[in-house]
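For this view, one protein chain was removed and the others were kept in their places.
All chains are identified by letter, namely A and B, in their written order; residue positions are counted from 1 within each chain.
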Amino acid sequence: MVKKVIYGNHAVSYGARDSRVEVIAAYPITPQTQVVELLSEFCASGELKAKFIKVESEHSAMAACVGASAAGARAFTATSSQGLALMHEMLHWASNARHPIVMANINRAMGPPWSIWTDQNDSIAQRDTGWLQFYCSTNQEVYDTTIQAFKICENDKVLLPGMLILDAFVLSHTSEVVDMPPQEEIDEFLPPYEAKYKLDLDDPRAFGGLMFPDWYYELKYKQHRSMEKALKIIEDVGREFGERFGRYYGLVEEYRTDDAEIVLVVSSTVAQTSKEAVDLLRKEGMRIGLVRIRTFRPFPKEKIRKIASKVDMMIVIDRNISFGSEGVFYTETKAALYNEKSRPPVYGVIIGLGGRDVRVEDIMNIAKKGKNNKLEINKINWWGVKL
Amino acid sequence: MKLTIPEEELMYEGTVDCQGCGAGLAMRYALKALGKRTFVVIPACCWSIIAGPFPYSSLQVPLYHTAFETAAVVSSGIKAALEIKGIDATVMAWAGDGGTFDIGIQSLSGAAERNEDIIYVCYDNEAYMNTGIQRSSATPYKAWTTTTPRKYPKARPKKNIDEIMVAHEIPYVATASVAYPEDFIRKLQKAKNIKGTKFIHVLAPCPTGWRSLPEHTIKLARLAVQTCIFPIYEVEDGKYKINIKPKNPKPVEEYLKLQGRFRHLTEEDIKEIQEATNRKWKKLLKKEEFF
Partner (left out) sequence: MEKTVKKRRIFLMEEIKMYEVRFHGRGGQGAVTAATILADAAFHEGKDVQAFPMFGVERRGAPVAAFMRMDTKPIDIKTQIYEPDCVVVLDPTLMSVVDVTKGLKENGKIIINSSKDPKEFNLGKGKVYTIDATEIAIKHGLGTKTNPIVNTAILGAYSKAVGNVKIESIEEAILQNAPRKKEENRKAAVEAYEKTRGE
């Protein structure tokens, strides 16, 4: 076991290395470059026996992964923002073709204007492509989730691609302590990828050809059913990971929700900062907790319903915006609760777009405003906007 | 003393390029050559930053920042709009090697095939410098970059973008170097008066990525030409003309040894590079003869 102080980006590289990825195809984009640079070094030194295709664009990066996965290899890539957007066509392809590719996306704001700082719009815009999405909040989680993602995605019942998501700079370029188990133990947890369906000389088949309306619909049903089955598999894998390595993971992370009257619904690094806010507010006597949404796709509706049934108020904090609508975690939280017999008022707050720093005081003040019924319901609460 | 290049500055002082940046120089010369009636399009590259963050712009001409792979096609769109509105001006795409040789090649090939009336300048620092020195297909053979570590340096030769552009049969293709500003400016002024796609490839050394001294930028840009590693030539309507013919080409080692990105080269490597350079130079001389 190795415990090291490493960047979030390097946590991804180590995770991919220890997952024994076989084909990497990547294109540089700030702030992802360290992920692929370290993987380049691992490949060069022989530490990682993988083929690294230095493609000429992100669209090609995903296309190369699709090819590699189709031929039965464990494929991996990393990107961010504009690059993820350029990949969009091939993201659909990867999921529809049922390739369990794993990708790290560094959440970075979309241009123009050019921005290299964090918000969630890039990954949120891909929520309909059929990829699993995991929002990570610490470097340890980034490392652990990279490994778990392969196990989850490669599961026969899932066979869908997955993206693990980390905030630009606040995680990608921040050094934190990460504990990395010995390779043998990871190998036991994550065996080599044995593709159920692959391009095979001994069993020649055609993949992806024309399909008439008489059967396309059933494929989509199956794709969605796999997403639903993934809900349980994510929890099973997270539990097994905990039993082996001491760190448990699930669809969500609850923090001091047991007797909470108010619950914040948060994600990514904002969730970490919010924990500090919750502690301080608790000291002041507020009965507050938070639920960190780790898995956004599939969306953990049951978990949200369960928490909602016990509280007086939920405040969803989005670091994204769906123009013409509202924050997306907000929409999905409300949608999960709409048909429940009893449901609390749910407020939506937008914060930190374009990487504006989210501070402990911000979260505390949001909670207090909510408690004093000063947040606007059915309206977007734009926190800290200067206009 | 007589000034042999236009005097007017169309670029402000105080830009944030690294010490010794070749790309900064190149833009300064380019704007002098083309003048005020110029629209500049910049995709993701070092110049996205050198142009200055909000609320500044370091250029005294209109500038559009665009997505990485789109310099040639966004320029085409702007030119089309100007034409339909009867506005006479130059549209210049200003891209790095990554946005030209790699991710931008599709839209560049498309624009060239359609012979769009734009000037496309590729300032070549031979790697993805803005994102931290990763290899591009413009990276020279055996160079170190962060994705071609010293143990496994770049295994493939530099992509010959100039010949690719010549193959598109556009009216004008030229190479240039920041060490020969009069030649670079002359070429841009010539391009300005030609209708159709004009492609100019200018070598712009990068001390940060080449691991060279900032004060050696011009020296390196000159040595690249004098060793015949980066020949200066133009192809006008398919006719080749080599503008600078070193009488006694300098050995490539003189150029390579000034750059940390080549410090791992063995004698054999240098010999190999010398032979490849000689072959390429001979080939170019023959082309000039035949075409």
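As a working rule, a contact is a pair of C-beta atoms (placed from the backbone, for glycine too) under 8 Å apart; a residue touches a chain by one contact, two chains touch by 3 or more.
Predicted model only: the values in this text are computed from it and were never measured.
Novice: Out of A:Ser175, A:Ser325 or A:Asn373, which residue would touch the omitted chain in the full complex?
Specialist: A:Ser175
Novice: Out of A:Gln272, A:Thr333 or A:Asn381, which residue would touch the omitted chain in the full complex?
Specialist: The single option touching the absent chain is A:Gln272.
Novice: Tell me which of A:Arg127, A:Arg287 or A:Arg359 is the one touching the absent chain.
Specialist: Candidates A:Arg127, A:Arg287 or A:Arg359; residue touching the omitted chain: A:Arg359.
Novice: Footprint of the hidden chain on subunit B, which residues?
Specialist: Those residues of subunit B that touch the unshown chain are 16-19, 49, 53, 207-208.
Novice: Please identify, in ascending order, the residues of subunit A that touch the omitted chain?
Specialist: Listed in rising order, the touching residues are 5, 116-117, 137, 167-171, 173-177, 269-270, 272-273, 275-276, 280, 283, 355, 357-360.
Keep in mind that, in the parts below, only the chains that are shown with their structure count from here on.
Novice: Take the average of all CA coordinates in subunit A, do the same for subunit B, and state the distance between these two points in whole angstrom.
Specialist: Each chain's C-alpha centroid was found; their separation is 39 Å.
Novice: Residue numbers of subunit B touching subunit A in their complex, please.
Specialist: Of all residues in subunit B, those touching subunit A are 44, 48, 54, 65, 67-69, 101-103, 105, 128, 130-132, 134-135, 137, 146-149, 151-152.
Novice: Okay, in this complex, where on subunit A does subunit B touch?
Specialist: 27-30, 33, 36-37, 40-41, 44-45, 54, 56-57, 82, 86, 111-114
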